[in-house]
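Structure first, then comments.
A single protein chain has been omitted; all remaining protein chains appear in their positions.
For chain A:
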Amino acid sequence: MNGDTEEENHSTETTVWIRCDVYDTGIGIPEKAIPTLFKRYMQVSADHARKYGGTGLGLAICKQLVELMGGRLTVSSKEHVGSTFTFILPYKVSIPSSDENSDDTDELSDVDNNDAVSDDLTEGFFQFQPRTLGSLFSSNGSTRRTLHKFNGFPSNPFALPSPNGVVSKAVTNSVEDSSSVVADASDLTESTSSSDHRENSEGGAVKLRQGCGDSSKEVNNESRKSSNKCEGLIMKKEDENSRCVSRCSGSREEDSSKECCRSKPKILLVEDNKINVMVTQSMMKRLGYSMDVVNNGVEAVKAVQRHTYDIILMDVFMPVMNGLQTTKLIRSYEETGNWDAAKSSGIEQIQQISDYECCVPPRKRIHIIAMTANTVSESAEECYANGMDSFVSKPVTFQKLKECLEQYLR
């Protein structure tokens, strides 16, 4: 923490809340699941992972991160309608003056916010409170948090949450409106902390990918005023599946560059048989899509490391690495945000140009369609069990492809 920052708390500097709503039109969250939603390894139901994937770590990670930034996370949801996750983060806005400490901008600033406004106008940053003890996900994670020192800033911008942590409608008006009420996972803090304690002492540490400069800083969480029970977290949600990803500035760049390609889905064909490649490609061309082609699972993993794909047509029976194994690796990346599983299978990650690129989080879950010859080892059950979303039986026909794509391309 930069001591200079606090001394500069004069009239040219104010702290505001920045708020972000992330919503979907997915399956929603039942009320009974809300209290445990932000706990590690908790998902809505016992078989959630089997149906939808995930590890139950996303929200827990998010929660810790936003807390550390002095913000809070709230959720509001309606089953079968969708969910809205809202986070607010305190943001220090300063007008640059001649004696502006340039170190401020090197501080854990949100790159995107700096880029968004011209340098002439304002500079601002989110505050982390680096501590000397503990790691980002130390066992003291949720118990004790620091209350940020924001002078000249509403001390209670949000009304206290209801004691039961009941989900209520998220606010739509300005975050500085002190009368707004938010639903949150508040009271669980105390209860989850003890369980977190236990989990951590059992060595259940959460891994965060490198690349967002922050993560390398040592942070410890200190006591937070008991009245301020809300915690928050950065969360980027994709599709109907909640995925918690760490926020790297690199990801922002990735997204904007992909904006122009968003209308045409990016498709990858993973097939070792030359004739099948030729036929499938021709069919795809007829449907109006182009595809990237790789010939085995290892190449597929490398391709996913390099580009974002919307759909993967995955042959099951392949040399080197079969389709089931490959899908497993890709899903592991989507869930954990890292390629460790691939590395342990011997796939070296290609060195990217910048640090950001190799930790670009997956934007959304890739639709993986198995192309199976319907033998015992390629049964539909096996495909689903390994993370595939649907399958097409071989030989691939124009009609089968068309139906499969229509299903996933909305």
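Keep in mind that, in the parts below, a contact is a pair of C-beta atoms (placed from the backbone, for glycine too) under 8 Å apart; a residue touches a chain by one contact, two chains touch by 3 or more; residues count from 1.
Here, contacts and distances are computed from a predicted model.
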item	value
Protein name, per the UniProt record, of whichever chain is missing from view ("Histidine-containing phosphotransfer protein", "Integrator complex subunit 10", "Mediator of RNA polymerase II transcription subunit 21" or "Ribosomal protein")	"Histidine-containing phosphotransfer protein"
Touching residues on chain A - with respect to the absent chain	272-276, 278-279, 282-283, 286, 317, 319, 373, 394-398
